[in-house]
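Yeah, one chain of the complex is gone here, protein chain that is, but the others are all in their spots.
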Amino acid sequence: MGGIRQTTQATTQDFTRAYGRDTIGRFYERVNIESGGIFMTEAPSSDRKGREAMTYNAVGKPIGRVEGPAKVTGAAAYSADIRLPNMIWGKALRSPLPHARIVRIDTSAAERLPGVLAVLTAKDLPDLLIGRRVYDMPVLARDRVRFIGEKVAMVAVEDPDLADEALAHIEVEYDELPAVFDAQEAMKPDAPLLHPQYRLYPHAPAKYFSDLPNVHSHVTWQLGDVAQGFAAAAQVFEHTFTTHYVHQGYIEPHASVVALESDGRAHVWLSNKMPFRTRELLADAVRIPQEQILVHLTPIGGDFGGKGSLMDLPLCYHLARRTGRPVKMVMTYTEELMAGNPRHPTTVVLRTGVTREGIIIAREAKVIFNSGAYAAFKPTPVVNITGASQAAGAYGIPNIRIDAYSVYTNCVPAGHMRAPGDPQVTFAVESAMDMMAEALGIEPLEFRRRNLLRDGDRLPSGHPVEHVKVQETLEAAVHSSRWGESKPRPNVGRGLAVSHRHIGIGDANAQVTVEGDGAVTLLTAAPDTGTGSHTVLRQIVAETLSVPIEQVRVQVATTDAFEADSGAGGSRVTHVAGQATYQAAEELKTLIREVAAQLLGCQPNDVTLSGGRCAVAADSERGLSLADVARAALAHERPLTVQKTYRVAEYPHVTGFTAQAVELEVDPETGQMTLLDVVTAHDVGTIINPLGHQGQIEGGLIQGIGFGMIEEMRAEDGRVSTLSLGDYKLPNIKDIPPLKTVLVQEQLGPVPFQGKSIGESSITPITAAIANALYDAVGVRICDLPITAEKVYRALQAQQGVGEETPGEDRRGR
Amino acid sequence: MNSFEFRQPDTVEEALTLLHDLGEDAKVMAGGTALVIMMKQRLVMPDCLISLQRLRGLDQINARNGELQLGALTTHRAVERSEAVRGRLPSLAETYAHVATIRIRNVATVGGALAHADPNQDPPVILLALDAQVGLRSTAGSRQVPIGEFFTDYYETVRQPDELVTEVVVPMLPPRSGSVYLKFLPRTADDYATVGVAATVTVDPATGTCRESRIAMGCVAATPVRAPEAEALVRGQRLTPELAREAGALAQRVTDPISDARGSADYKRAMAGVFVRRALEQAWQRAMAAV
Partner (left out) sequence: MTHTIRMRVNGKDYTADVPSQRLLIDCLRYDLGLTGTKEGCSVGVCGACTVMMDGVLVSSCLTLAVLADGKEITTVEGLAQDGKLHPVQQAFIDYGGFQCGICTPGMVVAAKALLDQNQNPSDDDIKDWMMGNLCRCTGYYKIIESIRGAATRMQTERVS
């Protein structure tokens, strides 16, 4: 039971790695990892909570994670844990200036230092650019640096303690250039141009070019006719909101390891959730064929959108090439905060037309994203942040135009973070709802009710929505909160917010096999970013084949096993990898029944699967174990194995809604806010793993609170000053509010067993709910994030200076 | 980190001799939590590190002669949990409990923190309000410095390169006294304070007025500071809300904060006023409840 097994891949080179501790012999063992993959153990029976299951056997159960023992014992090997014989360390020298010409780099002193094995600059590398979609970023800065923290040189050292010393011996002469840091400033005619040749970059999205300076992508969404819509409006409102830099805050900094075989084949380990894309991108970045790259999947210590790029991988490769030794590079947290790929700071300008009846009839939205020095970290084909399309919110607005601008500046290049663009735009949309409601004299809940999406309405993307459950979700949140009750004391306020999220698309592969001993193996290239996806896939297999969950093992493939996989992100994994798994299992079930039927002398339709056993429906005494069937199949050279590719290119019309209600209290003397109560309501389909599902809701919610109130990457003139977790504060266990989750459930959705997605939902509306509650409490409206005690304090002071309003009075009369 | 010579003297005398001989080339390490970070960031690159870990006798907490003596190598955690401290000066134990997280408190020492002299720290503020003395020793002898004179600037103290902090001596408060430290954390529970305020108050039971008060503030200047005018205002008076508020306003005037991630200078100054008022009120309540 348990144990790590090797793949069936051909052996190339032998890398020895300690994967386990002898004290837990029955869970894992010392193993030679040959090129092939890292295997997870199966968990001992952990289904102990005995919660109410639905109509399924494995689906709906709060099964403990399959990788549980490996993670709680420290056995799980993340990229930074990979140790290879003769391994050396790489480190990058980074630019101290936001915009400068590189005049001269002198690496000679560094090269002479004992223990320094290589020093490389751009001149040692192929002259090319890289990126997740548009290739606009050099591996090492060639003639210019464009942000503080851009990599300029790299060293390889035997002893990691030497790295900083080596870097200190590299001399770089810069010639400073005028810089621009604010996105709107960068769009002005006199702004310095960061990428004058951006139209020529590989994969630059020509359809979205702009004549505005430094705008590398301008995307528009349109529905109806906004001019007519505004003409028909009784009142037109304008609101502007701004949001700030936040970092994904994963506790594991990026780590990369590259080891080259003598024939040049590259073995790669990287904290990255898209191994196939990594293989593609690395091939381009270092100019070798994809077949020469084998990406080993490792568990990832937190992704949240931030681990989809190559990061230091090309550097590791070049250092490995130069030195002939395996190279590891681990970013420090300071490097992450300086040069990771944080969430885009965003300006949202909303113009909204409302009828006399309180119906939103038109909306114009301008969404400006501070892209930073390079667009290289944006993965979508439009090289923009598609969360801008959330500017209609959860509402059926018939006339809408959204313009999203992604703008180059000399700031750190931004990337994707959980629900990219959604929290920023939703903060704007949901704050504006309350502001308009007040101006219109309509109660904020009622104003929302009048405008929420209905079946058949269209989103700004043009997609129609079906089976819309937003009204029910909002009512559920309201009902479970103290909304409408009298306030317990002054300075207490309540706020609401609503949002929606699609179910993700992409492609995935799965291979399901019944082994000769009756165990079922799922081979998947879905990476483990921590969301519990492997456990969910395991449950899908167990449910479909009617085998006990303990009988199902998850094998994590390398990139050699399949052609492609979109990887994690975009709320897609349970859907896409889930469907691939489900369909493979379904087909395998058919195959099992065929083989069993032959053995049992009946029709395939008469074969039932239950508890790992195949029996004749009419006479259940006549049966075989899965092992029997598998062995028989093998004997006939028809192994019980099915591989399936699932590919979905169109977003499903079913979308998931989130509604949140917040109650908070303000200390009027300091502006400090205390969250007294938070309700998060979600419309969901079948939940495959309630423990994992709830974990996503809770984790996302706290990240949302971090975004709204706690986290702030401070930067001035392109220089990030919050360079450690001592200054960039992540939410802490003492910061969490009392939380209630309400699930509005219907068995409906494209995920196997009729489910939806959840991973990028709870993070989105909470900031606006807090902002709305704050206004309700003390009449302070904050339109720029984060919402801090100081901002509230200043606003309260201003209130007192202006009029005779008593802070804390319930001005809404609710 | 750069390499360095590592020395672990077994006695205070050995340590002092080393310090005397090595001077500026050496850095002293007690718990090391602050120092190691600075070395990792290459802000400090000593040729030699002198660890005090092996020294015996400097980690005692003694109650003697109406004073609490904290050995310089006493950990924050030890002070937090010490019955001797909790029973006699609860605000002192409470303040040490406010520092960072349990891992830091297990290792960071009373003396090391003082020598580090970060004005955002918590303990110096309560020590200032309690009129503590800092004991220093060198090969030439020993001296005591009132804590109000110990800090001179950001990360700077009167400690000479060849001196070690050996103890902190905190006089017990007279009967009918109350003392409190308030740490204002507006964004997250694990952080340096935006402002930290300590107040002690001694009440005259006959008149119900304040016989003595001391107010100290952290995070609002290059060093922790007292607010003598505010203290004088309260002396001899019954503490009313209005008086407390006025004291807060006076205390603000001696602040000279800098803007950083925890608040702008204006905000810190304003909050100093708020928390001086609150600290006085709470200290007063504790004094009234004390025997």
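For this structure, a couple of remarks:
First chain written, first letter: the chains are A and B, and each begins at residue 1.
Keep this in mind: a residue touches a chain if its C-beta (ideal position, glycine included) is under 8 Å from a C-beta of that chain, and two chains touch if they have at least 3 such contacts.
These numbers were taken from a predicted model, which means no experiment stands behind them.
Although it is not drawn here, the omitted chain touches the following shown chains in the complete assembly: A, B. Interface note: of A:A75, A:V552 or A:C614, the residue touching the hidden chain in the full complex is A:A75.
From the set A:W221, A:F276 or A:Y333, the residue in touch with the chain omitted from the display is A:Y333, counting the whole complex. Among A:G64, A:G387 or A:P668, only A:G64 touches the chain that is left out of the view.
Annotation for chain B: contacts to the undisplayed chain at residues 1-6, 8, 29, 32-33, 36-37, 39-40, 49, 51, 53, 77, 100-104, 106-107, 189-190.
Residue-level contact of chain A with the missing chain is found at 18, 21, 23-27, 43, 46, 48-49, 62, 64-65, 67-78, 80-81, 83, 160-161, 248-253, 299-304, 330, 332-334, 528-532, 691-692, 694-695, 698-703, 724-726, 730-734, 736, 739.
Quick note on the criterion: only the chains that are shown with their structure count from here on.
Between chain A and chain B the centroid-to-centroid distance comes to 43 Å (mean Cα coordinates, whole Å).
Against chain A, the residues of chain B that register as touching in their complex are 1-3, 42, 184, 186-191, 261, 263-264, 267, 270-271, 274.
Contact residues on chain A toward chain B in their complex (touch as defined above): 161, 164-165, 168, 669-672, 709-710, 712, 714, 721-722, 727, 729-735, 788-790, 793-794.
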